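With one protein chain held back, the other chains of the complex are shown just where they sit.
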Amino acid sequence: MKIGFIGLGQMGTGMAKNLIAAGHQVTLYNRTRSKAEALAGDSATVAETIADACRGEAVFTMLPDDKALAGIVDGTDGILENLSKGALHISSSTISVAMAERLAASHAEKGQAFLSAPVFGRPEMAAAGKLFVVAGGAEAAIEKAKPLFDAIGQRTFAISEVPKGASLVKLSGNFLIASVIESLGEAIALVDKGGIDKKAYLELLTSTIFGAPVYQTYGGLIVEEKFEPAGFAAPLGKKDVDLALQAGDALNVPLPIASLLHDRFLRLLAHGGENLDWSAMGALAAKDAGRQN
Amino acid sequence: MKIGFIGLGQMGTGMAKNLIAAGHQVTLYNRTRSKAEALAGDSATVAETIADACRGEAVFTMLPDDKALAGIVDGTDGILENLSKGALHISSSTISVAMAERLAASHAEKGQAFLSAPVFGRPEMAAAGKLFVVAGGAEAAIEKAKPLFDAIGQRTFAISEVPKGASLVKLSGNFLIASVIESLGEAIALVDKGGIDKKAYLELLTSTIFGAPVYQTYGGLIVEEKFEPAGFAAPLGKKDVDLALQAGDALNVPLPIASLLHDRFLRLLAHGGENLDWSAMGALAAKDAGRQN
Amino acid sequence: MKIGFIGLGQMGTGMAKNLIAAGHQVTLYNRTRSKAEALAGDSATVAETIADACRGEAVFTMLPDDKALAGIVDGTDGILENLSKGALHISSSTISVAMAERLAASHAEKGQAFLSAPVFGRPEMAAAGKLFVVAGGAEAAIEKAKPLFDAIGQRTFAISEVPKGASLVKLSGNFLIASVIESLGEAIALVDKGGIDKKAYLELLTSTIFGAPVYQTYGGLIVEEKFEPAGFAAPLGKKDVDLALQAGDALNVPLPIASLLHDRFLRLLAHGGENLDWSAMGALAAKDAGRQN
Partner (left out) sequence: MKIGFIGLGQMGTGMAKNLIAAGHQVTLYNRTRSKAEALAGDSATVAETIADACRGEAVFTMLPDDKALAGIVDGTDGILENLSKGALHISSSTISVAMAERLAASHAEKGQAFLSAPVFGRPEMAAAGKLFVVAGGAEAAIEKAKPLFDAIGQRTFAISEVPKGASLVKLSGNFLIASVIESLGEAIALVDKGGIDKKAYLELLTSTIFGAPVYQTYGGLIVEEKFEPAGFAAPLGKKDVDLALQAGDALNVPLPIASLLHDRFLRLLAHGGENLDWSAMGALAAKDAGRQN
């Protein structure tokens, strides 16, 4: 397929590489042009403008937040004005439910298709083409995007017939990961102060009933206190928990653990956590217990 | 080995059966005698008294809480007075850190060995001999108990050289499970009210980064709202979270999620949750959101 | 002084009456015109448009939230376009810190003066001219507004030289009131279930170290379970706690009690609390304890 790809951060770069490797013709756009040039080749060209990236059957966007995505979508040079009728915008960014709803309406007005297709997985998984794709939108659009999703991920879940459904699921998933970080942080602080070896403890947990990647990955980071460089930075983690809380507000669903996480992230940011991985939240319990500075 | 086994509830029955099946000579004691009789056979006899169960090389206890265990251990008819010098008491109950410490000291005074060896796994896993054993105590005692642990479990973790270490780890593990119940309850309430199919959602979570038994088991119970009969009753769940909080108090380790869980359990119990599985806590978020009564 | 007054809800009506009674010439504007007509008389006239209310030395606004205030301020018919150079806009609404900041800048651009002057006190106090005025803005503007504040309140606090400072203080105050509602609700649920007479308990508290109006007022409402009609409706209470949380977010200040209150309000709204007084939050603890339905 002939597609565009906008947003070549850590995640986007891996995804774009795999789309190119799968044989698709990809026009790459990135604010910092050098990142696009690094991927250019036979079947990959660098776009001068956003509009250049909108001339194919589909355009992917992978941006850090609502605001960055709006900057790419709106305006005369934006996706809405330049994408062909019938073509498809696939947003893989983790965005708010409200933003997904707004984009669905705006694209429909223009006769364009829109999917919200956020992904689970850290940069290593993006590079390996092993992401999990959570797709929301019309069945036909998901069907059309299938070969693209196959290139970037190991499995696609068509979780909702409306784009905002996929965004909600993705936000809830990030909330669950943050819950694991905090609860693991508390448990590790407790057993560590009680004289148990932290590594052996994590090995026990992940060899038994907590044998999921999320415990292995984040437990490892907490035990090693390895919070830099950030695979997923604390401000992004806070943003997603906040968006889950906003979704809860809109639906009148109280989320007490999410509220607690919000406060924890805020404290992390008030103490220089801007550039740390979000798993650094898992070190706060040890700090409260007087085990770390 | 010639051993005793005291406490034939849901978990104890499965464990005792597997010890018998592995060829050990087991003397069974249970307050309600009929449960012991149901297991009697060639290599399994029914004890008249606690003392009768203490005449072998080792005696297992599997009781619901500190108080029940103290009732078996103390007094002239209890384990402390009747276990031979050099013999081993293996406590598989989930008990407080303070109780494990007290028993270690009391048994040492009598020249007896003591292990705290709580297990992870629900009744089905006990029946199948697939428990995970978390053992704390002297290396030699753990070595001696190895064939017994092999009969009841799929793997043994020698996590600490003192019994209380194993109790702390077990309590922290139950705290982590309860954290999963609550956070899943919140996430499910959120996406459900947002129009997502709960079963498909759980399937997505457990097929991706949350692919651990704990998410499958408890997620399934929450999605199905199947809280009876209780595999692990809410008052026991509350007890363990409270014991984790007590351990945190003794060590000056604040555990904010555990505090939140404590309050949730209390509310469940104030509304008739005595006989429900502890996963019923995962339905409170849906209640708060107005989705259930 | 010749002034305008916009927003004749429960609070605004009391304030406007006292301004009129103090001898000021007041032009009244309200979306539902009848409320303005009810106050009309010798020194009070009804405005046809917002612009009509902007022809004096100052214009008060008393609206329920940022959005309603923006609807009055912006646009060709709004305050910004119609207030004379050098004239003063006094916003007594409880608005966000961000909104106060935005209005300060917009009015400065137009050569107009702006004060954020929210008030503490319920409708009875507004009617009696006994409000407390929390004023933020340039000293000269506060001085000029002094006779107006004297008409509506018993005391004025010039708390900040920037308008947003007064808004922050007001939001923090409403957060503190909500904290009293929740903590009193918990305490009353506890002693009530413990067999203590609730009225006698409140009398004890307010006769001793909790002898402040806030305990008398909200304690009385909780004890009597008198949540209708709302003196200050739950959605407004939630809005203010949310704005305090937003201010905390902007400044990196975690507010764990505010987060807890947010969740409580959300639960109240999910169960039909839209029209109840915000003190109805104080009944949730009794519900959790199984004392109420």
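A, B and C are the chain letters, set down in written order, and residue numbers restart from 1 in every chain.
Throughout what follows, a residue touches a chain if its C-beta (ideal position, glycine included) is under 8 Å from a C-beta of that chain, and two chains touch if they have at least 3 such contacts.
Remember, predicted model here, so these are calculated numbers, not experimental data.
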item	value
Omitted chain - touching chains that are shown	A, B, C
Touch criterion as defined above, residue of C:60, C:201 or C:265 at the omitted chain	C:201
Among C:3, C:73, C:177 or C:283, the residue in touch with the chain that has been omitted	C:177
Residue among C:55, C:102 or C:193 touching the omitted chain	C:193
Positions on chain C where the hidden chain makes contact	97, 120-121, 132, 134, 155, 157, 159-160, 162, 164-165, 168-169, 172-173, 175-177, 179-180, 182-184, 186-187, 189-191, 193-197, 200-201, 204-205, 207-215, 244, 247-248, 251-258, 260, 285, 288-290
Where the missing chain touches chain A, by residue	263, 266-267, 270-271, 288-290
Absent-chain interface as seen on chain B, which is shown	242, 248-249, 252-256, 259-260, 262-264, 266-267, 269-270
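Operating definition for what follows: only the chains that are shown with their structure count from here on.
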item	value
Interface composition of copies chain B and chain C: same or different, split at half	same
Magnitude of the superposing rotation for chain A and chain C (Cα, nearest 5°)	180
Label of the chain whose CA centroid is most distant from the centroid of chain C	B
Computed distance of Cα centres, chain B from chain A, in Å	37
Chain A and chain C, separation of their C-alpha mean positions in angstrom	40
Between chain B and chain C, centroid-to-centroid distance (C-alpha), Å	53
Residue list for chain A, restricted to those that touch at least two other chains	248, 252-256, 260
